[in-house]
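Right after this comes chain A.
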Amino acid sequence: MSWVTKTLSSSLGKKLIMSLTGLFLIIFLVGHVTGNLQLFINDDGQAFNIYAKFMTTNPAVKILSYVTYIAIIGHVVYSIITTLANKKARPIGYQTSRASTNSAWTSRNMGVLGTIVLIFLVVHLQGFWYEMHWGNLPVVQYDGEEYKDLYSIVKFAFAEPLLVLLYVVAMVFLGLHLSHGFASAFQTLGLNHKKYTPAIVFLGRVFSVVVPALFASMPIYLYISSLN
Partner candidate 1 sequence: MNLTLKIWRQKNNSDKGAFKEYKVEHISKDMSFLEMLDVLNEQLANKGEDPVHFDHDCREGICGMCSLYINGKPHGPEQTTTCQLHMRSFQDGEVVTIEPWRATAFPVLKDLVVNRSAFDRIIQAGGYVSVNTGGVPDANEIPIPKKIADEAFDSATCIGCGACVAACKNASAMLFVSAKVSQLALLPQGQVERKERVERMVSQMDAEGFGACSNTGACEAECPKGISVTNIARMNREYFSAVVTSDNI
Partner candidate 2 sequence: MILDSKIPEGPLAEKWTKHKFNMKLVNPANKRKYEVIVVGTGLAGASAAASLAELGYNVKAFCFQDSPRRAHSIAAQGGINAAKNYQNDGDSIYRLFYDTIKGGDYRAREANVYRLAEVSVSIIDQCVAQGVPFAREYGGLLSNRSFGGAQVSRTFYARGQTGQQLLLGAYSALSRQVANGKVKLYPRTEMMDVVLVDGKARGIVTRNLITGAVESHSAHAVLLCTGGYGNVFFLSTNAMGSNVTAAWRAHKKGAFFSNPSYTQIHPTCIPVSGDHQSKLTLMSESLRNDGRVWVPKTVETAEKLRKGTITANDIKEEDRDYFLERKYPSFGNLVPRDVASRNAKLICDEGKGVNETGEAVFLDFRDAINRDGEAAIRAKYGNLFDMYQQITGYNPYKFPMMIYPAVHYTMGGLWVDFNLMTSVPGLYALGEANFSDHGANRLGASALMQGLADGYFVVPYTIGDYLAQIPQTKIPTDSVEFQKAEKDVKDRIQKLINIKGEKTVDFYHKKLGKIMWDYCGMARNEEGLRKAKAMIKTLKSEFWSNVKVLGTNEELNQSLEKANRVADFIELGELMVDDALHRNESCGGHFREEYQTPEGEAMRDDENFAYVAAWEFLGEGQEEKLNTEPLVFENVKLTQRSYK
C-alpha cells in the first residue's frame, strides 16, 4: 500500500475525505442557491433559463460539475465505509443510553440525515437535472438564441403541493445535516482555534438555517405564484 492509500484508509484519512467533500458540497450549495435565486426575478424565467444553459455548457462549470459528482459519490461511499467500520467497533450496544446528555442528536445521526438528503437528491436530480440534460424540454428563444425552458418545468412541478412539501421537509433535514457537518468539517481538518472556532460554529449555525431556508422558499414562492 502506498502512503496515500494507507493514509486515506486510516480512520483519520476517511474522515478527511468526509470533511473535504463535505466542505466542497457546502461551497456548491452556496453557488447553487445564489444561481437559483433568479427564480425570484419576475421575467417569466428568462434569467433562470439563461443561467441554466450557462451552467450546463460552460466548460469550466462542466469540470466543476464533475468534481461535484465525485464529491457527492465520495461523501456517500466514505460515509458508508466509516459507518460500517464504526459499527464494527461496537457490535454490542448498551441497554440504556443517555447520549442526549453528552452530545447533540444531529451529531449522532448524520448517517440517517444524510440518507434522507440523498434520497431527496435522487428525486431532485431526476426531476430537474436529468430533464435538463437528457429530457425533452420545450425550447424558448431570447434575442434569437435557443434555450431549454427549464423554468417551465420547475414552475409546473412546484404547482404540486406534495412536491413542495417534500422539498421543504428535505431542506429541514439538509439544515440539520449541515448544523453538525459545517463545524465538524473544520474540526476534522484540525482547524480548531480559540479565536476562530466560535466564529466557525456561529457561521455554521447561520449557514444551516439560511441556505436551506432560501432553497425552501423557492418552491413555496413558485407554489404561491401558481395559485394566482
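Criterion: a contact is a pair of C-beta atoms (placed from the backbone, for glycine too) under 8 Å apart; a residue touches a chain by one contact, two chains touch by 3 or more; residues count from 1.
Selection rule, in plain terms: all candidates are chains of the complex that A comes from, given by their letters.
Worth saying up front: this structure is predicted, and the values here are computed from it rather than measured.
Looking at 1 or 2, the chain of this complex that touches chain A is the one numbered 1.
Remark: chain A residues 2-3, 7, 10-12, 14-16, 82, 85-86, 88-99, 101-104, 107-108, 110, 180, 183-184, 187-192 touch candidate 1 in the complex.
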